[in-house]
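Of the protein chains in this complex, all but one are displayed in their positions.
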Amino acid sequence: MFYHTKKLQYFKPPEKPDPIYAKKIQELIGGTFGEMTVMMQYLFQGWNCRGPAKYRDMLLDIGTEEIGHIEMLATTIAHLLDKAPIKLQEDGAKDPVVGAVMGGSNPRDIITDVMAAAMNPQHAIVSGLGAMPADSVGFPWNGRFIVASGNLMADFRSNLHAESQGRLQAVRLYEMTNDPGVKDTLSFMIARDTMHQNQWLAAIEDLKAEGLEDTPVPSAFPLELEKREFAYQFWNHSEGTESAEGRWAKGPSMDGKGEFEYVKHPQPLGPEPTPPAQPEPRLYGTPQFRQTQDQGQQKASDRKIIG
Amino acid sequence: MFYHTKKLQYFKPPEKPDPIYAKKIQELIGGTFGEMTVMMQYLFQGWNCRGPAKYRDMLLDIGTEEIGHIEMLATTIAHLLDKAPIKLQEDGAKDPVVGAVMGGSNPRDIITDVMAAAMNPQHAIVSGLGAMPADSVGFPWNGRFIVASGNLMADFRSNLHAESQGRLQAVRLYEMTNDPGVKDTLSFMIARDTMHQNQWLAAIEDLKAEGLEDTPVPSAFPLELEKREFAYQFWNHSEGTESAEGRWAKGPSMDGKGEFEYVKHPQPLGPEPTPPAQPEPRLYGTPQFRQTQDQGQQKASDRKIIG
Amino acid sequence: MFYHTKKLQYFKPPEKPDPIYAKKIQELIGGTFGEMTVMMQYLFQGWNCRGPAKYRDMLLDIGTEEIGHIEMLATTIAHLLDKAPIKLQEDGAKDPVVGAVMGGSNPRDIITDVMAAAMNPQHAIVSGLGAMPADSVGFPWNGRFIVASGNLMADFRSNLHAESQGRLQAVRLYEMTNDPGVKDTLSFMIARDTMHQNQWLAAIEDLKAEGLEDTPVPSAFPLELEKREFAYQFWNHSEGTESAEGRWAKGPSMDGKGEFEYVKHPQPLGPEPTPPAQPEPRLYGTPQFRQTQDQGQQKASDRKIIG
Amino acid sequence: MFYHTKKLQYFKPPEKPDPIYAKKIQELIGGTFGEMTVMMQYLFQGWNCRGPAKYRDMLLDIGTEEIGHIEMLATTIAHLLDKAPIKLQEDGAKDPVVGAVMGGSNPRDIITDVMAAAMNPQHAIVSGLGAMPADSVGFPWNGRFIVASGNLMADFRSNLHAESQGRLQAVRLYEMTNDPGVKDTLSFMIARDTMHQNQWLAAIEDLKAEGLEDTPVPSAFPLELEKREFAYQFWNHSEGTESAEGRWAKGPSMDGKGEFEYVKHPQPLGPEPTPPAQPEPRLYGTPQFRQTQDQGQQKASDRKIIG
Amino acid sequence: MFYHTKKLQYFKPPEKPDPIYAKKIQELIGGTFGEMTVMMQYLFQGWNCRGPAKYRDMLLDIGTEEIGHIEMLATTIAHLLDKAPIKLQEDGAKDPVVGAVMGGSNPRDIITDVMAAAMNPQHAIVSGLGAMPADSVGFPWNGRFIVASGNLMADFRSNLHAESQGRLQAVRLYEMTNDPGVKDTLSFMIARDTMHQNQWLAAIEDLKAEGLEDTPVPSAFPLELEKREFAYQFWNHSEGTESAEGRWAKGPSMDGKGEFEYVKHPQPLGPEPTPPAQPEPRLYGTPQFRQTQDQGQQKASDRKIIG
Partner (left out) sequence: MFYHTKKLQYFKPPEKPDPIYAKKIQELIGGTFGEMTVMMQYLFQGWNCRGPAKYRDMLLDIGTEEIGHIEMLATTIAHLLDKAPIKLQEDGAKDPVVGAVMGGSNPRDIITDVMAAAMNPQHAIVSGLGAMPADSVGFPWNGRFIVASGNLMADFRSNLHAESQGRLQAVRLYEMTNDPGVKDTLSFMIARDTMHQNQWLAAIEDLKAEGLEDTPVPSAFPLELEKREFAYQFWNHSEGTESAEGRWAKGPSMDGKGEFEYVKHPQPLGPEPTPPAQPEPRLYGTPQFRQTQDQGQQKASDRKIIG
């Protein structure tokens, strides 16, 4: 069960409205790597967790923190949308084509019109100048953005990846504004992302130290059941061998169980596929050969009902 | 530019058809972590890559390999769907309700009917017993499943996560069949997933060794621009302290730049949010106070057109 | 900011596993009217609320409660999925076609096979027997399921509708199981839905009593700006007049501002549309008339670049 | 079966083209609460209706009317897109970066370029200056936007909510243009929305008067099967008690069957959840305890195939 | 504007309920090539049509017919879902695992349970045994399924393709049932699909005869603006030359303007791509070379704010 406190985890209000930036920062709420993703991912991982209690507790702690991050961003967006121009200017709109849309004759009017033209229209029409559960192009957040697999190592790697993409996007948005209030709020969130990258790296170490999981994930699957001879080969699928120069092409493998090998001219190991000679006739696929003279038209009277 | 060879990278045909398993193994083609995801993710990362040539070449090599993995799975599915029962049995269908659907009176008929009832109906209606670009519940693959951010460390972590979830799912599907042909093909793919987990761990090391990126991602962002005092704190958002027992709660941080701290009773640092006193009247949101006596009905004649 | 307590708001464990019912009850988590919808809808409405504080507080209270409802259902689903049959039986599988899929020769085996065939495959492959943010056919929850418009009357009506569909679905699922534990948990949730229907009806009254909103929504829009002569007409778009028998066809309108009128033979008030004579040539739409003799092929040399 | 008359239900042509506004008004065609939603919602409710004939007839009448509303809006959009600038200006484009995109040196050219930059690109590329079944950010209409549940009270509440959000959006769009033609057409549609809000309120009364349904929906479900002690409690999930001030916190409940109660300090009623001790081993989830010394690697030879 | 008549265009009721077939035949309502697609596609093409009146009228005629086809199928589905088993049987459910789900001990019970397990759960939970705007796996219809491009030849080819896939699916569903009522209704719809395939072939001829469009579409684009030397070459992207045996590999091209040519060993015509030397620093992509010694950490004090 959850409780709410009215105060925000952290917050500095934007100094000025900016509807274009409001559109952009929606990415951090409802984008693939936004706060809705980490919140839902950590909560579902916690709820589904069957491993030791410390992991379950930790997952629910951080998932609960992330709900508050959405709250901070939603508040930021409400401020950024305040006084947004919901309509293009009408003065000076003389030209039949242009004037209908844009009539501003001085730079300020033009600029206000640009804002009205390029802001997310749903911020006016649908949400009445409030945040939405969508990304920076208005695409809605959806449940396929998260994973909770029951295997904590696989999931902690997912979490590390989400926090890496998330901090990258937050930093980019930090660079895309000059507003001191927005920058201050983001600098808190970026610091939390630093913690969370560290946290998942630590959690990965912790799982290893507990002997619960290792590379390759899942490590409990008997290695002799996979085709070991192909488990450390890099296949060079193009001409040229620049890809031979990396760590992945030679030396001991990272799991300590093999040696990397560079396959310069890989050849297929399998045969040409041979589909069934004739497809199921009642599905009317194209057969390999013309079946009869009157294949173009079966006769209903000839059909044996075969269920 | 790309070339195709008619032979498959690897393949053993299934020994017997199995339309239910065909439905399930679609997850490895079109699911969130299926082969379409890794193929498209690596190709887009390669095409967008501005880093050293070895990374670009490596990304396009592995992306090209993954196209062939879809091909292997599509061929497997075509075999599994062969002879699928497209219709429920009619004999013995006597009961008005039941008989319409299921009329089999011996186990084999019942079982054939179960297959006809529970298989993916689109495998018959839409694809004519062929594979589809969708997952095991028929949801289509989509472009939001992949990321190519331009930051290789963030992306290699994404790739490691995708290969971890992918191998986990392949192993689960290995356990969910007894067919030796399917198991053999999967044992090749699982081995490649072992390689690919190792590959991305190696690529992460390689990026570090080149001095191109480190934790936290992106590492070129000046750390003094984030609120450093919150960059290594774990906030305990629930009663109880099981979460204090993990590596993430004490000791040096994983990036070597701080010390983990456990905040047992976290308090909000921000204020209660204060929305604008009155919303934009032309958007008809609910104001904080009743505005006038006749607020329930503005008069058009009173309205100043303000553009 | 939010806090979590480890105890559930309410919970009785299912007496027995049931993977088919686990698939079905996903509708209450991630369906159009599931708990994710009401949670997100109330939280976003609260965060975006500019009206009096009591509404904002109330919205965030109930939104916070709903997070806990997802938690209860996720826990229920984990129990229902315990010991789920992840594979079809192999004994007795003799027939080349049937045996590959279904080999059970006694009722229990057949039934276990039905469960393995008809359960949501992602419950095994993707979530490792845990709940998912998706509905009963595996379609993911998405942000277009919710609305937070800034107009509280419009939104409270949305909330009333969501709780009505939600209680209807919960009641249907109550009828679709015999498990006393599941029924007990649902009987708590159904009671909360009763409260929430009452709550939104009360909130609608409250808004009216405060003079903040009325029918038609939004009530601040001057009525003389709409075409009043069509504001209370029912148009009978079909032959027959059964639709004349309802309350909507005669008597005073519900907003007290007009009289219902039944238009038995409605006629169009507008003209036949007249599209522009010729479409933009650079977009190569089909023109109304063949333009020139050599319209089938413009000459590049004749083209004036017109920007 | 349906018939079409070539005349529009109502229509005034826009006075001037405006591609930016064309993008915005798409919300009324393909948005969550656009005309495609009400059309499909009413038609499916009508086709699925098993209640008295007057409801079925009424639903199909209004559903049929709404098809014509899409037609009116599609015609409006075609006019608004006429002469849309499909390309940025080239004259004066001297600067290597800027000039490539924007070369206008006088206000009119700049403004035309803004239109070309900010209009929905699919209006040029995909639809050739015609309307599309999508919303104002180009997201396509989809079937999850509608509901037809078979319970008319639940559905009429859905319809009331759709018409409330729909009229709110139409009014906002009315305020977002100065074009007299567009405003005139919208003033007809807004009036119809007034009727439709009244209509669903009347239909709700009608259902009650017929004794077919009441609060809580569905009212035929025996109340003693829900946990009545929680059916009228408001749970205060946050510090502070502003939420105690509303109608929902005290007094008789709206269904006349209980008394509202304000729970100031709600406590969980359920236990901490206890997941199964060890997860299904063949799904390779993380167990609660390290299982054996060589847990990191099962041996294939030890595995009992258990189906 | 549209009118409705209460009678169906054509209809024979199913003889018996069949919830599994109800799930399958949803494909013809809400699938990619279902009736919702052709209805919406033809209506939007008609509303957007700027060509001669006969095309616009014809498009709206057939679009109006297709609304009635959805109606026929929705009615069929309501009949098929009648008396659907909404719950698994409880008698004989003794075994702790199995009994919870399936307790039937005689074939009829088992079969009823299979229906309850494998039907679309939303047909019970969401629609109350009515049709839905979704396909046979429950995926919702969406607006990206249709096209209305403004170029009638491109669109008539789209229509021909939709009617070809549509008839193919209708025929497959005809083969997947034994119910005489369903087969009779489908035999009407299949005949209409025959007409519609003929209709679009005729419309294509008509457009050619009017001189409005030809191959390649769009034919008004000056051919000398395309690289004509590659306009009739077949590139053989694989080893082996089976693809040389078709009509597309030799002889005059179908548009009468060229000669097919088979390129047996195609070679790339372009260069290796060369990305920009260094990416935009404020987006923190990976550069081609390590930039400075302290690249791993910029200093904030060194940063020039460059906007």
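Order as written gives the chain letters A, B, C, D and E; numbering starts at 1 within each chain.
Note that in this section a residue touches a chain if its C-beta (ideal position, glycine included) is under 8 Å from a C-beta of that chain, and two chains touch if they have at least 3 such contacts.
It should be emphasised that the depicted structure is a prediction, and the values quoted were computed from it without experimental measurement.
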{"item": "Where the missing chain makes contact, among the chains that are shown", "value": "A, B, C, D, E"}
{"item": "Contact partner of the left-out chain, one of B:Ser136, B:Asn151 or B:Ser164", "value": "B:Asn151"}
{"item": "Omitted-chain contact residue, chosen from D:His4, D:Lys24, D:His69 or D:Arg282", "value": "D:His4"}
{"item": "Interface with the unshown chain - residue positions in chain B", "value": "1-9, 30, 36, 40, 43-44, 47-48, 57, 60-61, 63-65, 67-68, 70-71, 74-75, 78, 126-134, 140-144, 146-151"}
{"item": "Touch residues of chain E, complete complex, unshown partner", "value": "5-11, 32-33, 53-58, 60-62, 64-65, 72, 75, 78-79, 82-84, 86-91, 124, 128-129, 139, 142, 144-145, 147, 149, 151, 153-154, 157-158, 160-161, 164-165, 167-168, 171, 174, 187-188, 190-195, 197-199, 201-203, 205-206, 209, 215-218, 221, 223, 225-238, 240-248, 253-255, 258, 260, 268-273, 275-276, 279-280, 282-285, 305, 307"}
{"item": "Those residues of chain A which, in the complete complex, touch the missing chain", "value": "14-21, 23-24, 27, 31-32, 83, 107-108, 110-112, 114-115, 117-118, 135-139, 169, 172-173, 175-179, 237-240, 268, 273, 275-276, 278-279, 281, 283-290, 295-300, 303"}
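Keep in mind that, in the parts below, only the chains that are shown with their structure count from here on.
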{"item": "Chains touching both chain A and chain B, listed by label", "value": "C, D, E"}
{"item": "Same-site or different-site touching of chain B by its copy chain E, using the half cut", "value": "different"}
{"item": "Sequence positions of chain C contacting 2 or more other chains", "value": "1-9, 32, 47, 55, 57, 60-61, 64-65, 75, 78, 83, 86-88, 90, 110, 114, 117-118, 124, 126, 128-129, 137-140, 142, 144, 147, 149-151, 153, 218, 221, 223, 225, 237-238, 240, 268, 270, 273, 275-276, 279, 283-285"}
